[in-house]
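One protein chain is absent from this view; the other protein chains keep their places.
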Amino acid sequence: MATTTIDPVNVRGGLRRRLSRVLYQHPRLRLALLLGGPIVWLLVAYVGSLVALLVTSLYHYQTDPTGLVPRLVTSPSTTNYQRVLDAGVYRTVAFRTIGAALSVTVIDLLIALPVAFYMAKIARPWARRALVVAVTMPLWAGYLVKGYAWRAMLDPAGGVLHEVFGHSPGFGLSGTVVTLSYLWLPYMIIPIYAGLERLPNSLLEASTDLGAKAGRTFARIVLPQLRPSIVAGSIFTFALTLGDFYMAQIVGGTTQFIGNIVYREFSANLPFAAAYATLPIVVMIVYLALARSSGALEEL
Amino acid sequence: MKHANRLAVLAVALVLVAAACGSSSKSTTGGGSTSTKPTGQQTLGAGEGSVSILAWPGYAENGSNDPKIDWVKPFTAATGCKATVKYFGTSDEAFNLFKTGQYDVVSSSGDATLRMVADQDAAVINTSLLTNWNDLDPLLKVKPWNSVDGVVYGVPHGWGANLLMYNKNVVKPAPDSWGSVFDANSPYKGKITGYDSPIYIADGALYLMKTKPDLGIKDPYALDDTQFQAVVDLMKVQRPLIGEYWSDYLKEQDAFIKGSLVLGTTWQITTNGVQADKTAPPVAAIIPKEGSTAWSDSWMIDAKAKHPNCAYMWINWITKPDIQAQVAEYFGEAPANLKACTLTVDKNHCATYHAGDAAFYGQLSYWKTPTAKCLDGRTNVTCKDYAAWTAAWDTIKG
Partner (left out) sequence: MSSGAAVSLRGVTKRFGAVTAVAGVDLDIAEGEFFSMLGPSGSGKTTMLRLIAGFELPTAGTVLLKGRDVTRLPPFDRDVNTVFQDYALFPHMSVAQNIAYGLRVRRVAKEERNRRVDEALASVRLDEFGSRRPHQLSGGQRQRVALARALVNRPAVLLLDEPLGALDLKLREEMQVELKAIQQQVGITFIFVTHDQQEALTMSDRIAVFADGRIEQVGTPTEIYERPMTQFVAGFVGTSNVLQPAVARALVGRDAIATIRPEHIRIVAVGAEPDADEMHTIATVRDVQYLGAFVRVRAETDEGARLVVDVPSFTGVGADVALGRRCTLAWSSRYVRAVGQSSSTNTGGEE
């Protein structure tokens, strides 16, 4: 008499089961299915556009005395880069933009450290939740709304700062730096807050226990531990400021940043716009390389 | 969290890259150089149910700024084309946005039209599909800024001058010359404004055309090397006087209301806005004795429009006499359709804005795209093209 037994090796099962088994047996295929889509997206959207940018930056326009518009020359040349280097204005604007990005980063850091410390280490749980909401709340408001709100703050003729403090930086570079510092502050507070939450209280207690007062504990224990968070936050504030151009239009008076020139040149001389747009990318690569060499990225 | 942070860093870097990357460039050829004359769309079919409009502020009002000012919703009611409206602040912005192909129809000024044609963004317009074509002012039809070799790319909408606005409480005596915004010793330093676009260089050129005849400027948009250098120098003299440049007219309106700006170039719509505000100081806007730069706007259709029939319907709607009357009065400009002149609330509107007045029309210098081939007909020199104007504007703002 034959008995029916289930042979676990030769169970056929449905198509899904067989497919799952194939996947189980081929880890690389699994990985390909998992990451295939995102990688194609990254290649096309990011690498592709970056290559397009670099290629375009090597084209240039040649004046055509007979035609309606200049002639586009596609044989590679460094004409545009030469212009970036030669015309003083592009250097001036680049240094101004980088300076603004550094200032915004430092201002945000100085504000974020005590606020995040209070949130993570001192505030009671309900106050902490309220503060997290309060800190991130400005992110919910529109960018332009905030820009115009800051016009009302900075206005040299009857703005809030002028009325309350009797002085306002007015519309200009410093007004733009103040506004951008406000805009990007949450991007600095949140990583530092997260970093402080991860920092065990016992490390702070151990430091005081070993005789250190608050200042030394902050400088020797908290800051080194927070470095990855600070670097992460500064990448946000620095990169966002480096790429911003609209706030310069709203509260900048006559100030222009790299982005303003790229936007303007985009319609008149696309290859030049592309060449100038590589500048913030290079700056950012240098910034990330410095962060990396300081070891901060390894701990992320 | 570790990975999240690393991803965040990567994302920041990539966003930056992406933000810096525009769409790839199209090859540019001279528009309309084919031997047979293109005729555009042959027939007007049923509406596609929606249309995407790119417009100067005030040209396609749907009641969101002022509930009483609305000619977009009635258009949708009449045609079934649901209209979405996007405003732009400068011709460069219009050009960049129209280039994306997301908009069916655009109100384009003379300094952008030819660029759009050259970039192959604009469709040839079949005027036989336009219900109001015959009523439009002949001064504006088939002109160098809305056609190429007799092929129509733009349908006239309206025109007006760039005005000099001043705060009557502060600026005394009342200015009568553009010299007031170029005076290095101006008492209004820091409270003067200018238009934030390379095309604003033409305002300096116009002023020098009238005050420095030696330079021989015939057309503010046709400047050879020497002339251009003189104008750029003048704009650099002006730069320290400027409190802020404007490209968003609401920003300028706000600054005049608050009083942080007291003198500078403007549009009628901005002046109307300041004057309508009860808290604002009294302002006036004039055409100074040198004349003015000006705009003459045309509607254009995207060469690859997704809703071409609705786009034609919109042009037919916006050029109707009654709508033209509303727009002209709201924005403060001369309508293209002269039949509108009998329908304006202010019966003197057309006279005030010199609609159909060929002599007056000729005095203004309409925005055009500067080209290397001098627009004033000179052939012995090369003129500065728009790319050179843009590069100069980079330098002027510094």
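Details
The first chain written gets the first letter, and so on, giving A and B; residue counts start at 1 in each chain.
Quick note on the criterion: a residue touches a chain if its C-beta (ideal position, glycine included) is under 8 Å from a C-beta of that chain, and two chains touch if they have at least 3 such contacts.
If you're wondering where the values come from, they're calculated on a predicted model, not measured in any experiment.
By the touch rule given at the top, the unshown chain touches A in the complete complex. For the chain missing from the display, the contacting residue among A:78, A:92, A:136 or A:208 is A:208, taking the whole complex into account. Residue in contact with the omitted chain (choice from A:120, A:161 or A:221): A:221.
If you put the missing chain back, the residues of subunit A touching it would be 200, 202-203, 205-213, 216, 220-221, 224-225.
Please note the rule applied: only the chains that are shown with their structure count from here on.
One inter-chain figure worth recording: subunit A and subunit B are separated by 34 Å, centre to centre, where each centre is the mean of the chain's CA atoms. Chain contact summary for the complex, subunit A toward subunit B: residues 42, 45-46, 49-50, 52-53, 56, 59, 61, 63-72, 83, 87, 89-90, 92-93, 148, 151, 155-159, 170-171, 191, 194, 198, 228, 232, 235-236, 239, 242-243, 249-250, 252-254, 256, 260-274, 277-278, 280-281, 284-285, 288, 297, 300.
On the side of subunit B, the complex with subunit A involves touching residues 1-2, 5-6, 8-9, 12-22, 24-25, 27-28, 30-31, 92-93, 95-96, 99, 114-115, 117-118, 148, 196, 198, 239, 242-245, 247-248, 251, 254-255, 258-260, 369, 371-373, 382, 385-387, 389-391, 393-395, 397-398.
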